[in-house]
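These notes concern the structure reproduced below.
== chain A ==
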Amino acid sequence: MTESYVTNWTAVLVVALVGTLAVLLMFLLSRVLAPKRHSDIKNSPYECGIPASPHHWSQIQIRYYVFAILFVIFDVEAVFLFPWALVFLDAPPAVFYEMIIFIGILLFGLAYVWRKGVLQWK
Partner candidate 1 sequence: MPMRESSNISSKREIKAPVVREYLDQRGENLHKILKESISDFPGAEISVSIDMVTVKIDSVQLVKICEFLKYTEKFGFDYLSCITVVDYEEDQERFEMIYHLISIRLHHKMAIKVSLPSNDPTVPSVLGVWKSADWFEREAHDLFGIEFEGRENLPPLLLYEGFEGYPGRKSYPFHDYGEW
Partner candidate 2 sequence: MNMPEIVGLFFKASLLLFFILMVVLILTLAERKALARIQQRKGPNRVGFKGILQPFADALKLLTKEDILPASANKQIFWIAPLAVFLPGFLIWVTIPLAKEVVLANLDMGLFYITAISVLSVMGLLMAGWGSANKWAMIGGLRAAGQLISYEIPFIMAILAIGILAQSFNLKEIVDDQARWPFAIKQPLGLFIFLTAGLAELGRTPFDIHHAESEVVGGPFVEYSGAHWSVFYLAEYMNTFTIAVLTVLLFLGGWQSPVLPFSGIVQTVASLSWFLIKTALVIWVIFWIRGTYPRVRIDQLMSFGWKILVPASFINIFLTASVLYYALPHWVITVVSLGFLGVTFYFIKKGSLAGHKQNTVTIINSSDIRAQLSNRAEV
Partner candidate 3 sequence: MKIQSPVVGFINGLMVTIRSTLRRPVTAEYPAIEKRLPLSNRYMGFPALTWDYDVEEPYCTGCMVCVRECPTQCMSAQMKDNPQHEKGLSRRRKIIESFEINLGRCILCGICVDVCNFDAIEMSHEYELSKYQRNANRVNLNQLLDMGVVYQNKLQWTPKQPQKNSGIPLPPKQSEDSS
């Protein structure tokens, strides 16, 4: 455990703490300073001036989900790409081509999805 490792990540923790505290402090301040006057009407959800009707969430566009999956897949790919980026120059040549095959396979997936028309919203 090197010294800089500890310092750096402690810094991350500290910043996270400070950020959280700052935001909480802000909420607290507003709690104290801001007037509060509850009423049922005020707390009713905004719907362009019409009393809100109960909403039904069923089957909202499933197309969104395809993008989520695509995102996961390419996110995972990024995980492999990052170490690769640092090593491919010094590593045996196979490494370079390996990754090209890897990306190729995933791009094939993208192409498949594209061809299937899922990226289109129609």
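Definition applied: a residue touches a chain if its C-beta (ideal position, glycine included) is under 8 Å from a C-beta of that chain, and two chains touch if they have at least 3 such contacts; residues count from 1.
The set was built so that all candidates are chains of the complex that A comes from, given by their letters.
Only a predicted model underlies this, so the values are computations on that prediction, with no experimental measurement involved.
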item: Given options 1, 2 or 3, the chain of this complex that touches chain A; value: 2
item: Interface residues, chain A side, partner candidate 2 - complex; value: 4, 6-12, 14-20, 22-24, 26-27, 29-31, 33-37, 40, 42-48, 52, 55, 57, 60-61, 64, 67-68, 70-71, 74-75, 78, 81-82, 85-86, 88-89, 96, 99-100, 103, 107, 110, 114, 119-121
